[in-house]
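Missing here is one protein chain; the remaining ones are kept as they sit in the complex.
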Amino acid sequence: MSNSFYREIINEHNLRPLHKHILPRAGLSHRGINPSCGDDITLQLTIEDGVIAEGAYVGDGCAISQASADMMLDLIIGRTPEEALHLADIFLRMIKGNVTDEEVEELEEAGSLQDISHMPARVKCAVLAWHTLEKILEAEVL
Amino acid sequence: MSNSFYREIINEHNLRPLHKHILPRAGLSHRGINPSCGDDITLQLTIEDGVIAEGAYVGDGCAISQASADMMLDLIIGRTPEEALHLADIFLRMIKGNVTDEEVEELEEAGSLQDISHMPARVKCAVLAWHTLEKILEAEVL
Amino acid sequence: MADLNIREDFPIFRDNPSLVYLDNAATTQKPSCVIEAVRHFYECDNANPLRGLYDLAQRATAVYEESREAVAGFIGAASPEEIVFTRNASESLNLVAYSYGTFLREGDEILISVMEHHSNLIPWQQLAARSGAVLKFIECGIDGKITEEAFRQALSPRTKIVSMTQISNVLGIRNDIKTFARLAHEAGAVFVCDGAQSVPHIPVDVQDLNVDFLAFSGHKMLAPMGIGVLYGKKVLLEKMPPFLTGGEMIEYVTREGATWAELPHKFEAGTVNAAGAVGLKAAIEYYQIVGFDAIQKREEELSELAFDALSKIPHLHIMGGSTAKEHNGIFSFSLDGVHPHDIAEILNADGVCIRAGHHCAQVLMQHMKVPSTVRASIAFYNRDEDILRLAQSLSTVRRRMGYVE
Partner (left out) sequence: MADLNIREDFPIFRDNPSLVYLDNAATTQKPSCVIEAVRHFYECDNANPLRGLYDLAQRATAVYEESREAVAGFIGAASPEEIVFTRNASESLNLVAYSYGTFLREGDEILISVMEHHSNLIPWQQLAARSGAVLKFIECGIDGKITEEAFRQALSPRTKIVSMTQISNVLGIRNDIKTFARLAHEAGAVFVCDGAQSVPHIPVDVQDLNVDFLAFSGHKMLAPMGIGVLYGKKVLLEKMPPFLTGGEMIEYVTREGATWAELPHKFEAGTVNAAGAVGLKAAIEYYQIVGFDAIQKREEELSELAFDALSKIPHLHIMGGSTAKEHNGIFSFSLDGVHPHDIAEILNADGVCIRAGHHCAQVLMQHMKVPSTVRASIAFYNRDEDILRLAQSLSTVRRRMGYVE
């Protein structure tokens, strides 16, 4: 783990998140928690005309869990649930150290969390939002 | 512990015990057991006119437990309960390594078990008969 | 006690000279005498203790039982029979809850404090669920203090067990065990003391405190992992049923039932961890060589240093007592705007080892209304430099997380 990990990009999403707020009329909502470290995120989405029209999160947690949620929402808003699930799959594989460079590019900014794969203790923080996303969407898509 | 410990004296008392039999009309009887090694002795005594008139034992156990019982009976038959308790006290202290040479002499043959004080695993075998004796007599004397 | 000499006794610092280890409340490092004692056991005395008649087994038995005597002496027990070897403090507490717990009936009360470690909390919750007893909590103030008054109020004639930590693993505060044990006895309850954080740092005398049970772990006091202690008063241990059953703890066994071995063996089922016990003895001897006076003096110095240094860091808030003395070398704190895990990660990058999380004390966290904290905890082998590096690293965290000041 390196000094430089808390790079601007993570700090930026953590300190000035774009999507950290409540969606008053969200159709879908799910809470994800990491008991061991206390990260706690509630993810909200609205799906309209087959795409994720709106998305937001609230919660507490470390910079990685918060930045990861914020980056994820940046990426998936405007996509179909299937596309979002595809991206979640890439992200989760990235954290396991099992992706191609092209796939990482698809993740845009969220690809900057690739280093987490070398930080076992933080893996849970990074994947929390994405697992929560899977939980919401798998129920929808099925 | 030495090769020479199983000296004639112990072997003799073990192989050809004088007092290993049943006293059909014994007044007093008590069973002593060492659960960890399975030594099992039933001691029987008859007290007449204030002295131990008869004594015997039956049971199973290692040479040390059997020889110790046999030597003890050699020593105490014909004595008063108080004298027998006094000898038991010496014997038990001898095994703890806490006696004078004069005291050991009072024990006659049973004094040959003094080496047991250096064999922690066999202490229980050596003292079994003597503890059983205490159990019987303390009830009498009190 | 010179800074450096002591440190040389701990091999881990040889290969990691710049390691700043401040997670001593979680586990301590091991001096070479402890590591060597374990090795020596396996190289020279290894056999199954209590079982064999041959010299090697007798040696194994002797060193194991000498370790028990060393522990009895260390905590002032009346006799070695009162010392039961367990795996760790958690198992010791479970033993009491399972075994002494069989005496509890519906409506009886178990009293613990809100600052208990999960290991001194969940076993009682479970016992309450099994027995129909009620688990009650004594509150502490914002400074961590449990007053005599609060304690008296929490006690009732139905209180059967009181269990409390002597030193909190989160706040570092020390509870007045002697007074609380006396009050518990007056109310007719037994008193269980969790010594996991106290026995390694202050002299503990079970007869002076007059506690009925004391639980602690070897690994938090320089000894190996896998060895812990339950002290129990003989009269209580004698009337309690066994907990774990199996080899070594029996007298007779038939198909229908079994009778139990004498104390302390009744409570030690299966092959014992003799090497662990021997390691614990070596640790106790090391404590005795260094001396509790020197250890306490040094830990107080380091505590003062840490309290001062942490107090000066902007945006940093120490939980609990407002003087160094109230912390006994344990400091939990928060830093505005930065999650404890991020702090831990950044400190790690600077080679400083501290803990972040709930410290196995979620009920205390709820009581104090914080989700988690950072904790630095001291041992006598820490250097002044360790504290300075902690403070220095901490003072850069907010900047490194993107805050302007």
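A, B and C label the chains in the order they appear, each numbered from 1.
Everything below uses one rule, namely that a residue touches a chain if its C-beta (ideal position, glycine included) is under 8 Å from a C-beta of that chain, and two chains touch if they have at least 3 such contacts.
Worth saying up front: this structure is predicted, and the values here are computed from it rather than measured.
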item	value
Chains shown that the absent chain touches, full complex	A, B, C
Hidden-chain contact residue, picked from the options C:119, C:168 or C:303	C:119
Contact with the hidden chain (one of C:107, C:188 or C:246)	C:246
Sites on chain A contacted by the missing partner chain, in the whole complex	1, 35-36, 120-122
Residues belonging to chain B that touch the chain removed from view	1-3, 5-6, 8, 11-12, 14-15, 36-38, 40, 60-64, 119, 122, 125
Where the unshown chain meets chain C, residue by residue	11-12, 14-15, 19, 21, 23, 26-27, 29-30, 34-35, 38-39, 42-44, 46-48, 51-57, 87-91, 93-94, 114, 117-123, 125-126, 129, 135, 137, 217, 219-220, 224-228, 244-248, 250, 252-258, 269-276, 341, 344-345, 347-348, 352-357, 360, 362-363, 366
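Please note the rule applied: only the chains that are shown with their structure count from here on.
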item	value
Centroid spacing, where centroids are CA-atom means, of chain A and chain B in whole angstrom	81
Length of the line joining the C-alpha centres of chain B and chain C, rounded to whole Å	48
Whole-Å gap between the CA centroids of chain A and chain C	39
For chain B, residues that touch 2 or more chains besides their own	none
Of all residues in chain C, the ones touching two or more other chains	none
